[in-house]
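Heads up, one of the protein chains got dropped from this complex, but the rest are sitting where they should.
By letter and in written order, the chains are A, B and C; residue numbering begins at 1 in each of them.
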Amino acid sequence: MIEQPRMVKICDIWDESPSVKTFFFKFDLHFDPGQFVMVWIPLLDEKPFTISYIRNDLMGVSVLKRGMFTNALHNKKIGDMIGIRGPYGKGFGLQTNPDFCVVGGGIGMASLATVVDRLNDATIIQGARTASEILYQKRFKDMNLCTDDGTTGFKGTTVDLFRKLLTRRRFQKVYACGPEKMLYKVVELCRNHGIECEVSLDRYIKCGFGVCGQCDCSGQRVCVDGPVFNIKELSKMKDFGKVTILKTGARVVY
Amino acid sequence: MIEQPRMVKICDIWDESPSVKTFFFKFDLHFDPGQFVMVWIPLLDEKPFTISYIRNDLMGVSVLKRGMFTNALHNKKIGDMIGIRGPYGKGFGLQTNPDFCVVGGGIGMASLATVVDRLNDATIIQGARTASEILYQKRFKDMNLCTDDGTTGFKGTTVDLFRKLLTRRRFQKVYACGPEKMLYKVVELCRNHGIECEVSLDRYIKCGFGVCGQCDCSGQRVCVDGPVFNIKELSKMKDFGKVTILKTGARVVY
Amino acid sequence: MKLSVNVCNIRLSNPTILASGILGTTKALLKRVAESGAGAVTIKSVSTEPREGHKNPTVITFDAGMLNAVGYSNPGVVAAAKEFASLQDVGVPVIASVIGTQKEDFVRVVAGLSGSEFSAIEIPLSCPHTPGFGLLAGQGTPQATFDITSAVRKATELPIFVKLSPNIPEICAVAKAAEDAGANAITAVNSMGPGMIINIEAQKPILSFKVGGVTGDALRPIAIRCVYDLYKAVKIPVIGVGGISTGRHAIEMIMAGASAVGIGTGVYYRGIEVFKRVCEEMTLWMEENGFDDVNKIRGVAHD
Partner (left out) sequence: MKLSVNVCNIRLSNPTILASGILGTTKALLKRVAESGAGAVTIKSVSTEPREGHKNPTVITFDAGMLNAVGYSNPGVVAAAKEFASLQDVGVPVIASVIGTQKEDFVRVVAGLSGSEFSAIEIPLSCPHTPGFGLLAGQGTPQATFDITSAVRKATELPIFVKLSPNIPEICAVAKAAEDAGANAITAVNSMGPGMIINIEAQKPILSFKVGGVTGDALRPIAIRCVYDLYKAVKIPVIGVGGISTGRHAIEMIMAGASAVGIGTGVYYRGIEVFKRVCEEMTLWMEENGFDDVNKIRGVAHD
């Protein structure tokens, strides 16, 4: 395979929330839930985004407007071209039997959306800052919602909500994505309850295919060894929940 | 495919005549009768030779001692290594039905040997300078031999012998290899008698895979378009029988 | 779909040119290449005297390209002038490639070929593997390039293409020297390196000259960069050569700024039909991407 962006036409754009848009394009490669692509805007930059919709050869990425690049992406119109390379990374390990739960914080829900599509009867926990930021309201029924400001659902964090749920029921497996502090706590809860758990991590990505070393998390490359890791792997990753690495390579404590 | 010599061990050497030896080696690629290989002696040179024996993965080249390179080859012992790349070229077009004849002059018989192996009931005409230079005496029965000095068989050239044979019988197809003057006359005879004919030409070979242009014969590359050409092709090749090209690229008239 | 281009007032029905040293040994082969779709063809380089070149192996391939040290075998200018007569039979413009160990040689060869119907004279000052010529004779410096080009300029009215090496960091300075001396186009690039491939069982370099120029896929990104830089540095047209074997490659080269593309190793990758196939693929791509004229994509990769 050749790691170069292929230009694709944006064939649809959906507003998922005031700050999140989904961009749809045709891309005829196989994707597993949890894998990501590098999105290129020529002459500008190239950044990682999880595939949040997989519909045959139609793919979607849900993008939170955050900084220079995501702003530029939000300004794109239907018919504009963007560059895509991938799929990259190891996705979620899907099992068909278990009673499972997805826990998504903020834009982290984008990674979990295709997991929910694949498995039936997911218990979904989604947390957001405020009601309007809840994603995929029409796409998924019966989500367990929480918001920081209590404008919808439970007032509090996904961790609180997950802990609450655990008091009344058990899961065999949990899939989580969101701020790493949250993930850390979800993993702790799962470990204490003996629940299998996989989380998708976020590190600064450059190459995406495992050579530049930028995305290191305690010797694991998030771009190829991850972004999804299970409890066993995470237990050896000291940086998990504690340290991330900036574009310069400098370590910063969360 | 990568065009680089592979080193093989010479596993047997047969004396075919005082001036011709056959070198056997293992080479696990498919060869068609008439195709050739480039034989490399490191630091010395690399030259083309037809495969004259094909026995499963055992190949043989029969080499006439002639100049610097073939001398060096004749000095090789069993167990010595030589480099081989190939197979190169388009071999003979073998048909199973027709009543056919091979006409070999001198070392040209080496190209035809595998043709005889493949087809049954070949009429074989072989010409040599003198009796001791006749090749493959044990390998092939009932050859029609001729020598310049009359020490065995008919006294005269292969062309004379072929012409003589044609007075009493007909062939559907002729395969020929030898000095180009001879080939020219064989082709003429075949054309006049309405016999299909394929001949293997000899030009100075460098690359062997069609890029350097060294082996040109009227716009045909002997190394890839040939070395085997049929009457129709030859009729468009003005240089056939008349002009060859030296290592410098200079044209010389035969 | 318009594929025809003009390079120094030479009209090419399409932008593909047979590069020097590949198949250009005889007029018959030039004709065959023309019939296989090339827009123009270049003869194998000619020197004053006949040359046997290096011993074999002279050309080998590897997973990323080709390695050659042919050593400028050629029959010398007198024989070449005979071989390349009545060039209108070829059917497309024929470019002479002229080499020498000193500037007087170039002039003598140009004079010797002056009776033939060549459309242009290419002077490669850039071979990395033939003692006495090109880089090994210091012909790749701006000064030497200026001197040789000036001498050839006085010897011919034909357009002069100066062929440069990708090895020279100051390639733009060399190109400017050529332009200042009256060159009409830059051919970029010659083979790079040299490189070496060792057969580990033989424990020896494979090429008899040990080292050779690297061409083909390995060279393409370097050639694209050279053409991109040269397009900005000189006003005369640039002929892009190096690793072109598909329509996409040709378009990439033209977007970098090339007026036409040379094809050498591509003949190995895809056969003599490479010229026709590259043109078909270019046409298809342009149709799908809304272009109707190859001249409109030239240099578009620049800001």
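Quick notes on this structure:
The rule we apply is simple: a contact is a pair of C-beta atoms (placed from the backbone, for glycine too) under 8 Å apart; a residue touches a chain by one contact, two chains touch by 3 or more.
As the structure is a prediction and not an experimental result, all values here were calculated from the model.
Put simply, the missing chain touches A, C once the whole complex is considered. Residue-wise, the contact with the chain that is not shown comes from C:I224, picked out of C:A151, C:I224, C:V241 or C:C279.
For chain C, the residues in touch with the chain missing from this view are 62-65, 67, 135, 167-169, 192-198, 200-201, 203-205, 210-211, 214, 216-222, 224-225, 228, 243, 248, 251-252, 255-256, 285, 289, 297, 300-301.
Although one chain is not displayed, chain A still touches it through residues 1-7, 38, 40, 42-47, 81, 83, 206-207, 209-214, 216, 218-219, 221, 239, 245-251.
The rule we apply is simple: only the chains that are shown with their structure count from here on.
The minimal number of chain-to-chain contact steps leading from chain B to chain C is 1. Taking the mean of each chain's C-alpha atoms, the chain whose centre lies closest to the overall C-alpha mean is C. Inter-chain centre distance (chain B to chain C, centres taken as mean C-alpha positions): 36 Å. If each chain is reduced to the centroid of its CA atoms, chain A and chain B end up 67 Å from each other.
The distance from the centre of chain A to the centre of chain C, each centre being the mean of the chain's C-alpha atoms, comes to 51 Å.
Annotation for chain C: no residues touch 2 or more other chains. The set of chain B residues that touch two or more partner chains is empty.
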